[in-house]
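For this depiction, one protein chain was excluded, whereas all remaining protein chains were kept in their positions.
The block that comes next holds chain A.
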Amino acid sequence: MPLIDPTSRAIINGLQGGFPLTPRPFRDAGLELGLSEGELIEGVRDLVGAGQLSRFGPLWNAEMLGGDVCLAAIAVPPERFDEVAELVNAHPEIAHNYERSHALNMWFVISAEDPRRIAEVIAEIEAETGLGVHAMPKMHEFFVGFRVEV
């Protein structure tokens, strides 16, 4: 567990949403957190620099930007795992790919601005690997609290 100073803790725990849409948002958000405008800007800069925040700003909803995303999984024979990972990752539409502990051991997210590309990418991967791709599109998304507490 990395050491988290009080300013970082206040920013991470208090500012995972609700950043003001006002001309001086760091000043306005700082009032709530007990930080000055300068302290908040420096604190965010430090957290981003240290990689503890991926970034600071809007979290865009990929699907609403006109594109589509789809989770998919393959049961890859262990001896072919690295070869198949290379074939899958070569597609620029693959945003994430994880090895997971299950018979379905490769899980990846296909993301495309043109939704028709999703089915095409699945067909391409099936042809290239000779393995079945199990598409797991989201049918319903439930509201999440999304907060990580440090």
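The rule is simple: contacts are C-beta pairs under 8 Å (C-beta built on N, C-alpha and C of every residue); 3 or more make two chains touch, one makes a residue touch a chain; residues count from 1.
As a convention for this text, contacts and distances are computed from a predicted model.
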Matching the hidden chain's UniProt record against "DsrE/DsrF/DrsH-like family protein", "sn-glycerol-3-phosphate import ATP-binding protein UgpC", "siroheme decarboxylase" or "Dihydroxyacetone kinase subunit L" returns "siroheme decarboxylase"
In the whole complex, of A:Pro6, A:Pro25 or A:Pro115, the residue touching the missing chain would be A:Pro25
Which residue, A:Asp5, A:Glu83 or A:Glu99, contacts the hidden chain when the whole complex is considered? A:Glu99
For chain A, residues touching the missing partner are 1-2, 4, 11-12, 15-19, 21-27, 37, 41, 44-45, 47-48, 50-62, 64-67, 71, 73, 75, 85, 88-89, 94-104, 106-108, 111, 113, 134-150
